[in-house]
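Missing here is one protein chain; the remaining ones are kept as they sit in the complex.
Entry: subunit A
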Amino acid sequence: MPTKILYVDDEDDIREIAQISLELEPQFEVRSSASGSRALVDAAEWQPDLVLLDVMMPGMDGPETLRQLAASARTAAIPVAFVTARTQTHEVVRYRAMGAIGVIAKPFDPMALAKDVKRLLQERGSGRQLL
């Protein structure tokens, strides 16, 4: 069974690159959403194994999207990680406090993204604390 990953970012270019990068891992099935509100609908419908969220998005930003995902019964169990350029220590601490399982820094290495995501999922599976 493939691992379903939903990538959420308002930048079309980055969505496209991330999709290609993630699909380098044959095990991954990847879809993307262009906004936070779109992601709420897609996640509830598709039931991915992981949601990767950009932080800075117009309208509903990443943290708000995470809050609403967690608040809805249909999506509360889906793990969420942030993919963001804002990775100062206090920011990372804040994301983790929100309930994100990990933070991947932008710009990501396109050849390593899939591996990083896989590691996130494995570490979560093994109950190890990240970062």
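Simple rule for what comes next: a contact is a pair of C-beta atoms (placed from the backbone, for glycine too) under 8 Å apart; a residue touches a chain by one contact, two chains touch by 3 or more; residues count from 1.
Quick note on the criterion: contacts and distances are computed from a predicted model.
> Which one, "ABC transporter substrate-binding protein", "Putative membrane protein", "ATP synthase subunit a" or "histidine kinase", is the UniProt name for the chain you do not see?
UniProt lists the chain that is not shown as "histidine kinase".
> Return the single residue from A:Ile20, A:Val41 or A:Ala71 that touches the missing chain.
A:Ile20
> Given the contact definition stated above, which residue among A:Arg31, A:Arg67 or A:Arg86 touches the chain not shown here?
Considering the complete complex, A:Arg86 is the one touching the chain left out.
> Residues of subunit A in contact with the chain that isn't shown?
Within subunit A, the residues touching the omitted chain are 11, 13-14, 17-18, 20-21, 24, 56, 84-86, 88-91, 106-111.
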